[in-house]
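A protein chain is absent from this complex, but the other protein chains hold their places.
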Amino acid sequence: MFAALLHWLDERFDWDDLTAPLRHKTVPSHRLSYWYFLGGITLFLFVIQVLTGILLLLYYRPGANEAFESVQYIMTRVRFGWLVRSIHSWSANLMIFTAFAHMFSVLFLKAYRKPRELTWVTGVILLFLVMGFGFSGYLLPWNTLAFFATKVGTEITGQVPVVGKPMMIFLRGGEEVTGATLTRFFGFHVAVLPGLVTVLLLLHVLLVQRLGMSVPPKLEVQWTANPSAKREMRFLPNFLLRELMAWYVALGVLGALAAVFPWNLGVKADPFVSAPAGIKPEWYFLFMFQTLKLIPSKVWFIDGEVLGVLAFGLVGLLWILLPFFESDQPSHMKRWITGLSVFALAYVLGMSVYGYLAK
Amino acid sequence: MTADLLSQPETTRRRVIEFFLGGGLLASFASFIYPVLRYLVPPAVVDLGGDEIVAAKLNELKPNSGKIFRFGSRPGLLIMNSDGTYRALSATCTHLGCTVQYRNDLREIWCACHNGIYDLNGRNVSGPPPRPLDVFDVHVRGDEIVVSRKREA
Partner (left out) sequence: MAILRNKLRPFSAALVGLAGFVVIAVCLVYGQSSGQTKNSCLDCHSALPDPLGVTQEKFSQDIHAQKGLTCASCHGGDPTSDDPDKAMSKKAGWRGKIDRKQIPELCGSCHSDPAYIRQFNPSLRTDQLGQYRTSVHGKRFAAGDTKVAVCTDCHSVHDLRAPGDLRSTVNPVNVANTCARCHADADYMKGYSIPTDQFAKYSASVHHQALAVRGDLSAPTCSTCHGNHGAAPPGIDKVQNVCSNCHAFQAQMYEKSTHKKAFDAASLPGCVVCHGNHGIAHPTDAYLGTGPEAVCMRCHTPGDKCDQARAGLQSSLSQLDEAIRSSDQVLRVAESSGMEVSEARLGQDQAQDSLTKARVTIHSFRTDLVDQDIQAGLKIAATNLQAGKDAMVERNYRRLGLGISIVAIGIVLAGLRLYIKKIES
């Protein structure tokens, strides 16, 4: 019956020709092959986000006087509302984690090398967009923590010289964080960001399919010298089946987290109350937040916070362009980038832990 | 015959796999789809938003009596006047937060904690309360009495 369906598709869409690359796709099989799963898991979690997000859209109301109550309604009155919402929140955090892990694994396995530079570029931009998803989505329940986290976060954006203030006003929908900010963030979260991510994601995945899977440099040298040593696995069905296992494990983990640690509702935001002491952003912003806290208030003649924001902006830009700094010839550059990668990972991890533990 | 013998463990093995996979997939899909389907059905208590609530039914209150109802996370007071009209106010006393009540003998709102008195418009007329009570809008919809927060001008 399955074959009959395929035949039907083939007669109309040239299905066999279309799916040929997928059927011929192979995945290199080596000690570090497990890292290849991360991209797929991130994609899977994104799909979960879209599905649970659409379900939440059926009951959520954006608007300062309704948002909190609608989320409360979902958590308490809607059948399995607690499950859908908790899965959405947990999957968001998990996805950001796997996105970071995916980026770092690509970095260390040097999969960004020529000809895969554009895959890296789209990937890093996707990472930034995913963090934007996290930032915009966090505000939507309109509770105290989210309100002040948004206030602090957009305040920091406003520090950028020249363009910072207009950017902040654009993000906030005004001078202050108000119901207008909520409406705007809602629009970003359910329309603008999904649109951008879909386009970039298609590009990213297409590039991966066209260019095939990368192999770590040392291994590549070995296999070019000795082609018989090459170990590969067919994508369909072998690798895909393994990926399905990974996705099922992810589902189990999500369900367990949602049931045992349901996501908090918090207290409805009140703009006239002062910020709770020790307010911190979500964990994926901690390393930047902690860095800004550590920079002295004045460096030379430049305001410390401005310097920090500009520095991160610059690092972000350079991160996108990373593959173009490494070309085939000079090897000292390669070592440079390896060192930088180690430093970056250590810095992100270390600063996040520091930020979590700090008062 | 040898062929039959050879294929036996093969078939059982395949059957086992089929059972695990098929059965497992079915069970897991059911455990995903079931909550989603239940989720899609709107609950009995409709969400009117944080600004509105059904405080009482039409014939629930007698003239010149009051009822405490929940409005968000705070109590509200619904009063039916002697002429059959309704009014609704916040029931949290502005002095120290006790819940006020309607006194049908005084035709005023009274707080038992320190003898604070408000008139039917919520104005604090006697005793320690420093501020008036918030007044809500009341509409009758069908057989429901709906209380909503005042629209901001």
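The first chain written gets the first letter, and so on, giving A and B; residue counts start at 1 in each chain.
Keep this in mind: a residue touches a chain if its C-beta (ideal position, glycine included) is under 8 Å from a C-beta of that chain, and two chains touch if they have at least 3 such contacts.
Computed from a prediction, not measured in an experiment: that's the story for all the values here.
Q: Touch as defined at the start, partner being the missing chain; which of A:F44, A:Y60 or A:W82 qualifies?
A: Considering the complete complex, A:W82 is the one touching the chain left out.
Q: Check the options A:W8, A:Y34, A:F170 or A:F261 and report the residue that touches the missing chain.
A: Of all options in A:W8, A:Y34, A:F170 or A:F261, contact with the hidden chain holds for A:F261.
Q: Out of B:K57, B:R70 or B:R103, which is the one that touches the chain we can't see?
A: Per the contact definition at the top, the residue touching the missing chain is B:R70.
Q: Identify the residues of chain B touching the omitted chain, counting contacts across the whole complex.
A: Looking at chain B, the ones touching the missing chain are residues 13-14, 16-17, 19-25, 27-28, 30-32, 68, 70, 73-75, 95, 98-99, 112-115, 127-130.
Q: In terms of residues, what is the contact footprint of the unshown chain on chain A?
A: 72, 75-76, 82-83, 86, 237-238, 241-242, 244-245, 248-249, 251-252, 255-256, 259-265
The rule is simple: only the chains that are shown with their structure count from here on.
Q: How many angstrom lie between the CA centroids of chain A and chain B, rounded to a whole number?
A: 36
Q: Within the complex, which stretch of chain B touches chain A?
A: Residues in contact with chain A: 28, 32, 35-36, 38-41, 43, 45, 47, 49-51, 72, 149.
Q: Please give the residue numbers of chain A that touch chain B in the complex, ascending.
A: Those in contact with chain B are residues 55, 58-59, 61, 65-66, 68-70, 73, 77-81, 83-84, 248, 251.
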